Structure formats: structure tokens, C-alpha cells
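Here's a structure for you.
All protein chains but one are shown in place.
Here is chain A:
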């Protein structure tokens, strides 16, 4: 995986975001404060403004730079959380020269760990962690499985993200702004979980269509 590819993936995510903006906005207005899409748009725009600089960096440096850029542009809780994801990924030795899915799985899990530390949320709190943690666990497991094609693996990760996202629907929130709603948050999918599911879906889909996952 090169820095150019990371940029390409962010462009794909941006497109997917626009296509799903009104759905996420509706979820956020139901149990959040309705600014998630606006903030994420600002973050992605800020990354693409420094596209050229990012392309000249090694992957680990590019991931760090993306993290810092998101940190300074998104704001709210999403800023530090998405920034932590990228900074956590950049921390893994070998993230400068990414050759195999084992390294990517390690990077993903390191990113998720840092998000978890920052947000202090876990599975069941009705947040993005309901998608990130199970996907990260499954990813680490699948890369150790023999005889599993890349596309099969990506398909399983997409399904796990979807399952995690849907699991937020019928529970009350115990972290973040939706927690003020108490029982009133039940029946709504968490917008942060939806956001993460969409991002994971988009990346997996991109890698499947591209015919490789390096």
C-alpha cells in the first residue's frame, strides 16, 4: 500500500460519504446534534487540500500527517477519534512498507486501540466502537486463517461491520451526546457506527474491485 493508494481510498470514502450524507445526517439529528456530516466533510476536504504533500511522504508519515490534519479540522469528538485511528495505524513497525494483510490487520488493531483509549468507549456503548472493535478482532483472526482468499476475507469484514452497525440500534447510549437521551436513543442506529461501517464497506469494496488488497 502506498501513500497514493491511501489518498485514493480517502477519495472513494469522500464519494461514498456524499452519496450517504442525508442518511447519516438524519441519524445524527435523531440522537446526536446533526453536525457529524458537516464535520467529516471539512476533515476530508482538509486532507485532499494537501494531497500533493501526502503523496510525497512514506505511508507511515502520510498516515500521521492525515491524523494531524483531521485533528485540526474536524473538531468535536470525531476529530480526536478519527485522528487517533490514523495515528495509531502509523505507530505499527512496518507501516512504512506495507506488503501483507497481516501488517494491515496489525495497523488496524493499533488504530482501534488508540481510538478506544481516547474515547473510553467499548462494545455496547452505542458508538463507533461497536463497529471498529469486532471488525478489528475478526480481521486479526482472519489473517491467520489459511486458505481464505482476500475477497472472502474482505466480504467477511464488510458483513461484520454491518452487523456491528445494526447492533447499535436497539440499545441505549452510555457514551457521547446520545447518552443524554437515555431510553429515547433506542431504535436509532448510532451515526458514528454508521459512519465507520460506511468507511469500512467502501474500503473493502474498493479493494475487491481493484483485484488485490495490498
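Just so we're on the same page, contacts are C-beta pairs under 8 Å (C-beta built on N, C-alpha and C of every residue); 3 or more make two chains touch, one makes a residue touch a chain; residues count from 1.
Basically, contacts and distances are computed from a predicted model.
You can't see one chain of this complex, but its UniProt record names it "phosphoenolpyruvate--glycerone phosphotransferase", from the set "phosphoenolpyruvate--glycerone phosphotransferase", "Formylmethanofuran dehydrogenase subunit B", "Putative hemin transport system permease protein HrtB" or "NADH-quinone oxidoreductase subunit B".
The residue touching the chain not shown here, chosen from A:24, A:44, A:71 or A:193, is A:71. For the chain left out of this panel, the touching residue among A:9, A:38 or A:142 is A:38. Within the set A:7, A:27, A:63 or A:81, the residue that contacts the chain not displayed is A:81.
On the side of chain A, touch with the chain left out of the figure occurs at residues 29, 33-35, 38-39, 42, 71-81, 83, 118-119, 172, 174-177, 179-182, 184.
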